[in-house]
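Before anything else, here's the structure in question.
Of the protein chains in this complex, one is absent; all others appear in place.
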Amino acid sequence: MKQLRVGMIGYKFMGKAHSHAYRDIPMFFPDTIHPVMQTVCGRDEEGVAQAAKQFGWNEYVTDWNELVQRNDIDLIDINAPSDMHKEIVLAAAQAGKHLFCEKPLALSLKDSREMLAAAEAAGVKHMVGFNYRFAPAVQLARKLIQEGRLGQIYHFRGWFLQDWIIDPDFPLVWRLQKDIAGSGSHGDLGAHTIDLAHFLLGDIREVIGMSETFVKERPIPGSMSGLSAKGGLHNERGTVTVDDATLFMVRFENGALGSFEATRFAAGHRCTNSFEINGSKGSVKFDFERMNELQVYFTDDTEDVQGFRRILATDPAHAYAEAWWPPGHTIGFEHTFIHETVELLQAIEEDRQPVPNFADGVKCQQVLEAVEVSIAERRWVRTEEL
Amino acid sequence: MKQLRVGMIGYKFMGKAHSHAYRDIPMFFPDTIHPVMQTVCGRDEEGVAQAAKQFGWNEYVTDWNELVQRNDIDLIDINAPSDMHKEIVLAAAQAGKHLFCEKPLALSLKDSREMLAAAEAAGVKHMVGFNYRFAPAVQLARKLIQEGRLGQIYHFRGWFLQDWIIDPDFPLVWRLQKDIAGSGSHGDLGAHTIDLAHFLLGDIREVIGMSETFVKERPIPGSMSGLSAKGGLHNERGTVTVDDATLFMVRFENGALGSFEATRFAAGHRCTNSFEINGSKGSVKFDFERMNELQVYFTDDTEDVQGFRRILATDPAHAYAEAWWPPGHTIGFEHTFIHETVELLQAIEEDRQPVPNFADGVKCQQVLEAVEVSIAERRWVRTEEL
Amino acid sequence: MKQLRVGMIGYKFMGKAHSHAYRDIPMFFPDTIHPVMQTVCGRDEEGVAQAAKQFGWNEYVTDWNELVQRNDIDLIDINAPSDMHKEIVLAAAQAGKHLFCEKPLALSLKDSREMLAAAEAAGVKHMVGFNYRFAPAVQLARKLIQEGRLGQIYHFRGWFLQDWIIDPDFPLVWRLQKDIAGSGSHGDLGAHTIDLAHFLLGDIREVIGMSETFVKERPIPGSMSGLSAKGGLHNERGTVTVDDATLFMVRFENGALGSFEATRFAAGHRCTNSFEINGSKGSVKFDFERMNELQVYFTDDTEDVQGFRRILATDPAHAYAEAWWPPGHTIGFEHTFIHETVELLQAIEEDRQPVPNFADGVKCQQVLEAVEVSIAERRWVRTEEL
Partner (left out) sequence: MKQLRVGMIGYKFMGKAHSHAYRDIPMFFPDTIHPVMQTVCGRDEEGVAQAAKQFGWNEYVTDWNELVQRNDIDLIDINAPSDMHKEIVLAAAQAGKHLFCEKPLALSLKDSREMLAAAEAAGVKHMVGFNYRFAPAVQLARKLIQEGRLGQIYHFRGWFLQDWIIDPDFPLVWRLQKDIAGSGSHGDLGAHTIDLAHFLLGDIREVIGMSETFVKERPIPGSMSGLSAKGGLHNERGTVTVDDATLFMVRFENGALGSFEATRFAAGHRCTNSFEINGSKGSVKFDFERMNELQVYFTDDTEDVQGFRRILATDPAHAYAEAWWPPGHTIGFEHTFIHETVELLQAIEEDRQPVPNFADGVKCQQVLEAVEVSIAERRWVRTEEL
């Protein structure tokens, strides 16, 4: 069995999810080339040493520059904060490493294009971490659309609702700082919905958006990591420099109308990553809080029994399901990363680009940025303008 | 247009529902013979006078004996407490009146048989008030089964859950007194589930049950009416003489297995009158709290889109729906009485027995009583024993 | 008991719903002044005669001009197609009649303002038919917001999804013709959502919208009435002159962000009139297809039991519920009209303006039109511009 030696940068929320994917793949997808958990990299030596041991990496380093130059690494997996993505990608591409980068690909469209160009110039494989594509229920939605079973698509409605910062005393973590995170809900959550829309319906022609920061100042935390900040909160408050919520409307190239919303202020929604699509022959609905389910409606069902079907996407007919458990035995959030990584490994093995790759990351960034322009200039913006 | 002159006895909860049905029929089912709201009867003159005026009866009387002898009455509609059903039915049948009796038909199987015999001897039409049959979603379930679209039936699960007496200080209303009500949850709620099972699956061969009275003493109320008791609660407590909950299992004549439960102690359930049926080709689920919906599953749906469909039974393809509003515009509890009464009127017009009639009431009583025997004697009881 | 003599114009879908409200009020709201179903008016003599008889009107006329001048009429109830609203309102106001007008109030903001001015000049009571306010679950949402139980409101999401014209061969009924209907989904469905937003959150500051007509030509029907068209469809096709779908985003005066969508092309949605509101202390969700339910979330629930509650708004604590049936016994679409009419009658009795009145109709029209301008000019439009 061929192997692929991985060097991973960043070991918090996403780094943990990626590490687990590498651990599970040989067991559940034994025919895929096996990832070798070679080296994990982080700035905090104590932290990364602990992560290496806990997650099962062979060794750790603290300097990513060194890591990307190593000869015993085939793939660089980037889970560092968003402001570091570009520099790492450029260096790793130049070193000839395959690339696996968490979303959002970059802080700007310009950067993301530079990153795509660098990857293409280097002739390496590149993937961007839009993991939600890989829920079997989402794959089913895609299949139904591709096979024409929903007909011509008229509507896309996508929203990603969370509530983890609704408390005004929640601290000013890095995800609330524009220079590190790029944007707030828009880039963090909205990026996922944009990618799902691209995956399911195709390109977006024009957009117009609006956004708001509801809580404008927050306590400065003593330390933070991943999604949380712990210990020593100062009385001091700092300015939130990203959006708490961003909404926008779009027209797709295929004529469909779309509406998008990303917010961290939707009380009661822990992780409602949801969409609905309506076509001339049917509709689908998805909510990540019930990620094993897809609601499907067909207009040509017999007259007296027309209704949305609740499909549990755990049958052999559903993507990835046979790797797991018998029908009805559900999977969870972490499995999206496993499936995503399987796609990456198989693409590398078959010497083709994985999907979604940096081109998808660029396209997502283009929409994110078009929305930002539309907000700043209060006008419709065509994606091709950017 | 032919008319049918109605004399109604009892004007509380059920009397109100029936009165409203008579009022609505000429408007929504104009081709049905029209009921004339001739006379309403109640013991409390002030109360019945008020009800007559409010509900739209032409006049009121206080003596039901007088009412059933009147020449200007074609149908006697009985909503009095259960212990009065028999006497009224016998007198009204003898007077040649058509009969519409609320459930449970009687306090005993023996009585109910006597009532059926009297109605048959008199050659009148007779109906028993199992209104839940007449929800369009229930009619759809029946249609699917009758047409073989669920295949051979293996399972029936029925439960009627309420919580209105869960407070131990809720007063000792007549529905909690055996001599008036006959039984508690069993006859009040369970009777409906038994009738639905008869309607949907057919006859029951044998039963075994269990029951309990969780709160054995309750405050004696000053006065009571319908479901409630108001004013002057004494400190005095009286004994609850009916069951708070009754469960039983059955084997149907067609070989299916069934389980039944009726309780007034299911916190959070205001009116969960619910069933599920599983067959070799599909399943249906119903919950009266969402009475416009039927969940339907078919085993022969395409492999990747198998799932329970949530059908809103408001389309033209659904029973009674065209009399009401456009698809998606739902109806409520009271409509079951309207549909039920339409069935009665049409049957009278067409000179045939309506369904469900007293024979269905007897059959229900037979199961109720078989369950009671099975509880008392702690053994399986065949319905034919009784 | 004081009475109010009603003259109603138009007797199709809305006329039927209004007629039924008049019939039911004396029975279920006996303490309200009683409506007298005096005269119904329609252009087609045969049709209106039949309606008068079926719905229970004392008489019918075919000329609305005559009706509004009659001395034996106190209230003019207008259910005619939207293009006739203005003329009738002006004449009836001048004749000193109270006014009950279906939505949308008029075909233009200008017209609606003229109608409000006329009603105010005449000193009559006026109501506009935004019936969905009167679902008990919607009333509960309003109550929670008014009492501050949801805190500061951040988000409103409203959508009204139907699918009745998704078939491209569905005929060109009047609701698809701009000169009669004013607009398509926008004015028919969106108007309801706008009114609910006004009712629940208050005024809208600015809007931007988009819309589409997916099926641009449809068969010309032989005859049509209400929502449907029957008989003799020509091969000839005519142009659809209204929107099939309209989406828009808004900023409310209170700072909240809102998104709206109205469409008749959402397969599987018969009547999904739905909204969600998120505030700093909680959230509510409503879907008219389950109109008896409100989903409610509170941020201050105990940590381990935080979640959306499914509340069945049929308890005594809920608006209008005590007029109907015991808890858990649901009501339907038609009940919203009954409650709405009760509000009208009580307001007239108490010599105050009912709510929603023509001022609410004007405000709705202002938003509808601001959206239309924003679509035509592809820019944000402040409602105060109009």
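The first chain written gets the first letter, and so on, giving A, B and C; residue counts start at 1 in each chain.
Note that in this section a contact is a pair of C-beta atoms (placed from the backbone, for glycine too) under 8 Å apart; a residue touches a chain by one contact, two chains touch by 3 or more.
None of the values given here were measured: they were computed from a predicted structure.
Across A:270, A:352 or A:378, the single residue that touches the chain missing here is A:270.
Considering B:96, B:202 or B:268, the position touching the chain not shown turns out to be B:268 (whole complex). Only one of the listed residues, A:43, A:216, A:329 or A:379, touches the absent chain: A:329. Among C:16, C:318, C:335 or C:363, the one in contact with the hidden chain is C:318. The hidden chain makes contact, of the residues A:55, A:199, A:320 or A:358, with A:55.
Touch with the chain that is not drawn comes from one residue among B:3, B:280 or B:302, which is B:280.
For chain C, the residues touching the chain absent from view are 140, 143-144, 296, 298, 301, 303-312, 315-318. The omitted chain makes contact with chain A at the following residues, 13, 17, 19-20, 23-24, 26-27, 30, 53-56, 162, 164, 227, 269-272, 288-292, 312, 314-315, 324-335. Residue-level contact of chain B with the missing chain is found at 150, 154-155, 157, 159, 161, 163, 166, 208, 210, 212, 214, 245, 247-249, 251, 255, 257, 259, 261, 263, 265-269, 278-283, 297, 299, 306-308, 378-380.
Methods note: only the chains that are shown with their structure count from here on.
In terms of Cα centroid distance from the overall Cα mean, chain C ranks first. A separation of 35 Å divides the Cα centre of chain B from that of chain C. Measuring from the averaged C-alpha position of chain A to that of chain C gives a distance of 41 Å. Computed from the mean C-alpha positions, the centre of chain A lies at a distance of 54 Å from the centre of chain B.
Annotation for chain A: residues 306-308 touch two or more other chains.
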